[in-house]
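To start, the structure itself, in structure tokens.
The complex appears here minus one protein chain, its other protein chains still in place.
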Amino acid sequence: MNTSKLREQLPAILTQVLLVGAILYVALQLFHNTQANLEARNIASGFRFLSVEGGLPINDSLLAYSPADTYGRAFTIGILNTLFVSALSIMLATILGVLVGVARVSSNWLVARLAAVYVEVLRNVPLLLTLFFCYSTLLAFLPSPRKSLAPFGGIFINNRGVFIPRPLFQEGIGWVFLALGAAIVASVVLVRVSKRMRDETGNAPPSGWISLGLILGLPAAVYFFTGQPLEFDAPVLSGFNFKGGMILRPEFTALLIGLVMYTAAFIGENVRSGIQSVDKGQLEAAKALGLKSGVIMRKVILPQTLRVCIPTTTNDYTSLVKNSSLAVAIGYPDMVSIGGTIIGQNDQAIEVIGMWMAVYLSINLIVSLVMNWLNAKVQLVER
Amino acid sequence: MTSNEIIIDVKGLNKWYGDFHVLKNIDLEVRKGERIVICGPSGSGKSTLIRCMNRLERHQKGTIIVDGTELTGSLKGLEKIRREVGMVFQDFNLFPHMTVLENLALAPIWVRKLPRREAEEKAMYYLDRVHIAEQSGKYPGQLSGGQQQRVAIARALCMSPNVLLFDEPTSALDPEMIKEVLDVMISLAEEHMTMVCVTHEMGFARTVADRIVFMDSGEIVEQNIPEVFFSNPQYDRTKAFLSQILHH
Partner (left out) sequence: MSSQVKKFIPSPSSPPPIAARGVVHGLRTNLFSNLFNSVLTVLVVLLMIKTVPPLVDWAFTHAVWSGGPEMCDGSGACWAFVIDKARIMLIGTYPMEQAWRPLAASILFAGVVAATVSGRCKKRTLTTAWPVFFVAALWLIGGGAGLSEVDQSMWGGLMLSLGLATIGILFSVPFGILLALGRQSRMVGVSSVCVGFIELVRGVPLITILFMASVMMPLFLPVNLQINNLLRVQVGIILFSSAYIAEVVRGGLQAVSSGQLDAAKALGLSRWMITLLVVLPQALRYVLPALIGRCIALFKDTSLVIIVGLLDFLGMTKAASQDQLWLGHDVEGYVFCAVIYWCICFGMSRYGRSLEKRGPQTN
């Protein structure tokens, strides 16, 4: 009994042993070669380089950084930059993508055609080309600092970037933030109470508008009441450049615009096919019941659209995070940019590439987990 | 009893799909309490006609007056008419992401502005009426075709309409489920709900209809009470259609 079962499974077991064995052998060989090569080229091993002073100049950083900081800190700044530009791009691309998707199915022929052209152009041109193009046009058509565009409010736009006055918080600013917090809490309560009122009586105050008014108005009122505790460090032209204020550099702007426009084209296609996949009969039944188009969209069409969209949009989000690595080609200091510079300086490619992979795989995992949870929550219940 | 009040008044209705003349000079009066069955071969325009009555389709010429309000492009009139006219579709068109109860309560809450509890009580009442109250917490995907169509009828009833339009309500059902839906429709008819039904179910027509309207190629060929319609059709087309239909 036992021997015949063993004989049946023998080829399978043999194959697996051979395969794993072959992989292990190759791995061992590679390891051996690597040791030899690293020694021959005098390249260090291990992660000790992370605590060595790097001397890397980084122009965009969310935290305080100076070239005297370690490689480790530089790499961390890079990770933060990657996360920042990815998160911001995901938000903007989703908004733009939904607009594009809805425009694609609009009854307005002109709008629908324009959206179609947008999608077809952006999807069929490499993202890197779009990025180069954005970067070039930004630099080519923006004036030099001395001739900056000054639309309003102390903002200056030139080929070094967008200079914005940096807010300097004074005494009393705490009250304004408190007011904002209170307004948000009040809005949440208001929406809940409003829903309860509609359930009880059928009528409810327009909680959406009131909330908006509260969130905008209350902090503004407190701001003026406490004597306007906000000053600005305005950018001032001195010599050939601006001093003071905050700056959005063209590298960041080009990367953001390129990523957002590219990903929005794909999200737009998802949204479009989501909307078109909702049965026409749903719309008809909702109309026949006398529901208004706003209610139809919110309660009938969009919920069903979202269910279809979520898996493909998850793909688009993870692609966006991976595409942010193209920052290295236009000089925005993301994780790959900084890692590449480190490799250029100390040749420790294996360690750096390993760190890249670890970070990207983690981000991927988190995004997938969140979206899968969302997907599971919105599934239709069927037999 | 059928009163003399005209609830749907169609005069000189013409509709084109592009260049195709799909409805030709339709004149039809539906009185309060009347039960009308519209029949005819496929492509005759019968579905299009009733879909014009709640403006799911737009007509290019002629007038349709429902409950005193004329159907034009005006939005206000349209909202009023759709509150008073209910529709049951061939494909049920229940909202799959809501439970049966939520399907029924949606329009009363958002259109008639009823409090949720009242809307749900009304929903349970009509679910009971169509003998499906125990399924109120289920989702449409968990119900059979016949059950879904009964829910769809209850959903239309929840808006307390003055007229119910039926667009081939049993055509998408398996044979063994047709009876349960027809029974509900017959009970509604016995209470003198004003109904306009497009259907092939001639047994239903014979039992319940006050008038049978036969359409072909976009126009009304003849209309008559069932007794006369079935035994003594006036036109050759009608006779040919009846011989095909009644041979099942």
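Each chain gets a letter, A and B, in the order it is written, and its residues are counted from 1.
Simple rule for what comes next: a contact is a pair of C-beta atoms (placed from the backbone, for glycine too) under 8 Å apart; a residue touches a chain by one contact, two chains touch by 3 or more.
The structure presented is a predicted model; accordingly, all values stated were derived computationally and were not measured.
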item: Touch with the omitted chain, as defined above, among A:129, A:150 or A:246; value: A:129
item: Interface residues of subunit A (partner: the chain not displayed); value: 12, 15-17, 19-20, 23, 30, 33-34, 36-38, 40, 106-111, 114, 120-121, 123-129, 132-133, 136-137, 140, 318, 322-323, 325-326, 328-329, 336, 340, 343, 349-350, 353, 356-357, 360-361, 364-365
item: Residue ranges of subunit B at the interface with the undisplayed chain; value: 16, 18-21, 24-25, 60-61, 216-219, 221, 231-239
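In this section, only the chains that are shown with their structure count from here on.
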item: Distance from the mean Cα position of subunit B to that of subunit A, given in whole angstrom; value: 50
item: Complex interface listing, subunit A residues touching subunit B; value: 198-203, 279, 281-282, 284-292, 295, 299-300, 303-304, 307, 380-383
item: Touching residues (chain side subunit B, partner subunit A) in the complex; value: 54, 56, 79, 82-83, 85-87, 89, 91, 93-97, 106-107, 109-118, 139, 141-142, 152, 155-156, 159
